[in-house]
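A single protein chain has been omitted; all remaining protein chains appear in their positions.
Up next is chain A:
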Amino acid sequence: MSADQTQLAFDWSCRIMSDNGCGFPAPGLHSFLFKPMFHIGGFEFNKVMLLALLTTLIVVTFFTLAFGKAKVVPGKLQMIGEAGYDFVRRGIVYETLGKKEGEKYVPLMVSLFFFIWIMNIWSVIPLAQFPVSSIIAYPAVLAAIVYVTWVSLTFKRHGFVGGWKNITGYDNSLGPIKWLVSFIEFFSNLLVRPFTHAVRLFANMFAGHLMLVMFTVASWYLLNSWLIPAAGVSFVMTMVMILFELFVQAVQAYVFVLLACSYIQGAVSEHH
């Protein structure tokens, strides 16, 4: 069904009110399944993996060109690179962690931001048209890296007991409800946090992609007889959604990094 559905969307004959009784090929989970492009041994290599590796290539290439031969008086490319770098460094890391504490985490946050942003942007790039981060594996990997970073930092900074107190928000002044608070904090910080961190990014990109595909497919599907104006509306909506997605892509990259910083901030702070 999935392959058929996807193919139907691009079928010349499949339109509304056509004689062959073809229904609307709505996007769904099948829109997130890709046939392997080729196999390396038992390893199936698909389009999303290609896009993920292209993301790496683009980020590394751009910043190598921008910062590789960095000059005191910057060229155009270096200036753009510096603006992006400064945005993450000053705008996110220094803001949440401060210069002293944050400096160590600048490389991680800068790579997170640009990696996620480019992964998201694939959503509106012709031919690619798929946000890599709408496959849960990619956000999950990044959230796991952040999780390991802040949890290990908590215990390194506060010791074993202090680390647990920090994570659970254990505080004697709370009286008898401290056990309840500790349980909730433990649950929300240690168990739910990495999950929400990854899913927030994944779900935004997932939904955005669904919307984009729906309006794109509808623009084609409605392009028949008197419903042609409706196809026009759908096409305009596609354009609007692309602009909106461009916004969401940047915001989600920003939010992901901001949250990562605030988790680390919580880990280094004395009182949770």
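Following the convention adopted for this analysis, a contact is a pair of C-beta atoms (placed from the backbone, for glycine too) under 8 Å apart; a residue touches a chain by one contact, two chains touch by 3 or more; residues count from 1.
Here is the rule we go by: contacts and distances are computed from a predicted model.
> Looking at what's absent rather than what's present, what does UniProt name the missing chain, "Anibiotic ABC transporter", "ABC-2 type transport system permease protein", "ATP synthase subunit b" or "Cytochrome bo(3) ubiquinol oxidase subunit 3"?
The missing chain's protein name, per its UniProt entry, is "ATP synthase subunit b".
> Looking at A:Phe67, A:Trp164 or A:Phe235, which makes contact with the chain not pictured?
Residue touching the absent chain, from the options given: A:Phe67.
> Using the document's definition of touch, tell me which of A:Leu108, A:Met211 or A:Ile242 contacts the absent chain.
Here the residue in touch with the unshown chain is A:Leu108.
> Return the single residue from A:Cys14, A:Leu97 or A:Leu142 that touches the missing chain.
Once the missing chain is taken into account, the touching residue is A:Leu142.
> Which residue numbers on chain A touch the omitted chain?
Counting only chain A, the missing chain is touched by 1-3, 29-30, 32-33, 43-44, 48-49, 52-53, 55-56, 59-60, 63-64, 66-68, 70-72, 74, 78, 81-82, 85, 106-108, 110-112, 114-115, 135-138, 140-142, 145, 199, 202, 206.
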